[in-house]
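Dumping the structure here so I can ask a few things about it.
Omission of a single protein chain aside, the complex is shown with its protein chains in their original locations.
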Amino acid sequence: MQQNKQTVKNNNHKILRRGVLASVLMVGFGFALVPLYDVICDITGLNGKTGVLAAENVTEQNIDHTVVVQFDGTVNSDLPWSFKPEQFSMEVVPGKLYHTEYVALNQSKADVTGQAIPSVAPAKASIYFSKTECFCFTEQLLTAGEKKQMPVTFIVSPDIPKDIDVLTLSYTFFNKNRMTAEQQVAGNASHEEIEI
Amino acid sequence: MSHDITHNEIGHDHHDHKPKGFVKRWLMTTNHKDIGTLYLVFALAMFILGGAMAMVIRLELFQPGLQFIEPHFFNQMTTMHALVMIFGAVMPAFVGLANWMIPLMIGAPDMALPRMNNWSFWILPFAFTMLLATFFMDGGAPAGGWTMYPPLVLQGGHNVGFLVFAVHMMGISSIMGAINVIATIMNMRAPNVGYLNMPLFVWTWLITAFLLIAVMPVLAGAVTMVLTDRYFATSFFNAAGGGDPVLFQHLFWFFGHPEVYIMILPAFGIVSEIIPTFARKPLFGYVSMVYATAAIAFLSFIVWAHHMFSVGMPLGGELYFMYATMMIAVPTGVKIFNWVATMWKGSMTFETPMLWSLAFVVLFSIGGFSGVMMALAPVDLQYHDTYFIVAHFHYVLVTGAVYGIIAGVYYWLPKWSGHMYSERLGKIHFWWSTISVNVLFFPQHFLGLAGMPRRIPDYSTQFAEFNMMSSIGGFAFGLAQVFFVYIVWKTVRGGEKATDQVWDDAKGLEWTVPSPAPYHTFEEFGPVDLDKMAHGKIH
Partner (left out) sequence: MKKAQMKFMMLITGLLASSMAVAEYGLNLRRGVTEYSQTAYGLHTLTLWICIVIGVLVFGAMIVSIFTHRKSKGYKAEQFSHSTVAEVIWTIIPIIILVVIAIPATKALIQMENPTDDSGKRMKMDLTIKVTGYQWKWKYDYMEDGISFLSTLDRDHNIARQKGSNIDVNTIENYLLEVDNPLVIPVDTNIRFLLTADDVIHSWWVPDFGWKRDAIPGYINEAWTNVKTPGIYRGQCAELCGKDHGFMPIVVEALSKEDYAQWLAEQKGEQAEEAELVQTEWTKEQLMAKGEEVYNAQCGTCHQASGAGMPPAFPALAGSEFVNGPATDQIDLVLNGKPGTAMQAFGNILSETDIAAAITYTRNSFGNTAGDVVQPATVKSMKQ
């Protein structure tokens, strides 16, 4: 009987070790889902983020249908800028490179750095939409009152399904200055006092 | 962490030796029955606390207009009600039942890892102290919903840290409990009890424990990311930094959907014990019950995004999640049909546990029906985030999980306490609860369909009648549960002596030990009489 108890005890501890290991692995799995999600989004266009294409990889092709591409600029209310596309929409032929510009203006009396985040609607169109040049790849610094043209060069893939005849490229500009750790904490603490 | 079998060695001479003094008996206990009791008492306390929050919610919603509380406090109430009920009441209650009953049902002397068992319980009071302490802080308790979606949850000031660490602790507690259950079931069964001899409650808990180990860590990971987004300027879920708030929803529901089965599978097990006893007939389709449970558990991992049809997924994704979700109806249906077939041509009596179980079958099915309706993505775009879903998950969680727990308490209370509860009071409690719970939740279906969103403190006057009805039902149901506390208290304190068998013809090893169950049972750790087990011989 004593022997038996020892075996049971050993087996219990074996299960305990495996259980703990499994839980730790599952925490790792949880974190692994973050890059995995990005990969899935890249492949399926799940969240509407756009792809990037090096200019030399673009081969222009002629396609018989066109797609309307709309441009939209959103400014997060944390950022004292105005930001608009030069033209609202464009009819484009898939497989050809196009160029357009946005205009950003810092309306405040301080220098501010912004970062634009692109998004395409419908999300399923995003995998067929690539940019070869975009201001969203880097942070943008505008001095007080500065106005800046921001160019975008893009191509719609010839593989785009025929039932997508309109897509919107939208940029949201966020205030990068608000992104430092300290300010982030303060920014999220809605109960902290506004010093007035 | 050494395994504490020493108990048995000391305990051989005088059978029912319990440690003396509160600290030794309760704080330092490694006895599965004492820990089971602790879990159940804790769960009951949290059930009353979470219920009190629900009363505040229903009070504010009694009439249109804001009469009692401010919107921000209302949001704290809905958030904390859910967290307390899920992590404080339902899950600990099931762990308590597992602690008490699993060793008794499989002929084990105790849980496999008794010291860890103590630890996993005693983490919980600390976790909830941390969580509830946020009420007294600047900015109040978490108010972003129990789903903790960023960016909203990040606006919670410093309660975010408390929330995240409390969830971590609850998660650790659950994982330790789950490991213990698995080790006990896999390793501590009496030598002649095979897997397919185990009672269904043991089976459902085994599967639940695997679910817990698989998903609680994912939740822990997700809330950790919320924590670092909040305090360390990471951007997992912050669009401005290249993150995606929808990613949190995927992570959360990867945990969240199995979680809802964690809260219902053990209840399936309890009901599968009770119905055969009072129908005096073996459980119909034991093996298919086991398979159905496993199938539900498996499906729960691949349907999570049905909580997110409105975020804008690609068509293919929506179709997949819709089909996968609909599939769950099949094994769930098998279970319900099996229960009805168990009753069929039985010789039924209707003691209190049976009444709760029958109500469970009917009312859980109603929750299941609305579940099938919401599985349909195109209509879910209407149902989503309305009172229709509120009605749905309260039917499956209150008249499902909680009814299962209450049925189990009435069923096993005589074994625990050695006293019979008052059948008359038990029946009053049942009818009072069942009528009021339907007055409470059924009208919420209509509210949702008519267009009332969930989580709002005030509503358009067109919703007034049903809200008032629902609130009246709510107050009555709340009061009924205070009555339940009284019944339990009274039974523990005294009353008619329970026999060892308690219910005539009930099968199961728990009925072979004396009532109340002595402090140590099955110490010999030898073969048990399979004839006493419901599935000892047949399949």
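Odds and ends about this structure:
As written, the chain order gives the labels A and B, with residue 1 at the start of each chain.
The rule we apply is simple: a contact is a pair of C-beta atoms (placed from the backbone, for glycine too) under 8 Å apart; a residue touches a chain by one contact, two chains touch by 3 or more.
Note that this is a predicted model, so its numbers are computed, not measured.
The chain omitted from view is touched by exactly one of B:Pro19, B:Pro64 or B:Gly478, namely B:Pro64. Among B:Gly36, B:Gly144 or B:Gly408, only B:Gly144 touches the chain that is left out of the view.
Among B:Phe47, B:Tyr459 or B:Trp503, the one in contact with the hidden chain is B:Tyr459.
Residue-level contact of subunit A with the missing chain is found at 47-48, 68, 70, 72, 74-82, 88, 105, 107-109, 117, 119-123, 145, 163, 165-166, 168, 170, 172, 174, 177-178, 183, 186-187, 189-194, 196.
Mapped onto subunit B, contacts with the missing chain fall at residues 64-72, 75, 138-139, 143-145, 149, 151-152, 155, 239-240, 244-246, 279-288, 310-312, 314-315, 318-319, 322-323, 326-327, 329-330, 333-334, 336-338, 340-341, 343-350, 358, 361-362, 365-366, 369-370, 372-373, 376-379, 381-382, 384-386, 446, 449-451, 453-464, 538-539.
Just so we're on the same page, only the chains that are shown with their structure count from here on.
Averaging Cα coordinates per chain places subunit A and subunit B 38 Å apart. Residues 1, 4-5, 8-9, 11-13, 15-16, 19-20, 22-31, 33-34, 37, 41, 44-49, 76, 115, 117, 123-124, 172, 174-176, 178-181, 184-185, 188-192 of subunit A are the ones that touch subunit B when the two sit in their complex.
By the touch criterion given at the top, residues 1-3, 5, 112-113, 116, 138-139, 154-158, 160, 175, 178-179, 182-183, 186-188, 213-222, 225, 230-233, 236, 239-242, 244, 246-247, 250-251, 254, 312-317, 525 of subunit B touch subunit A in their complex.
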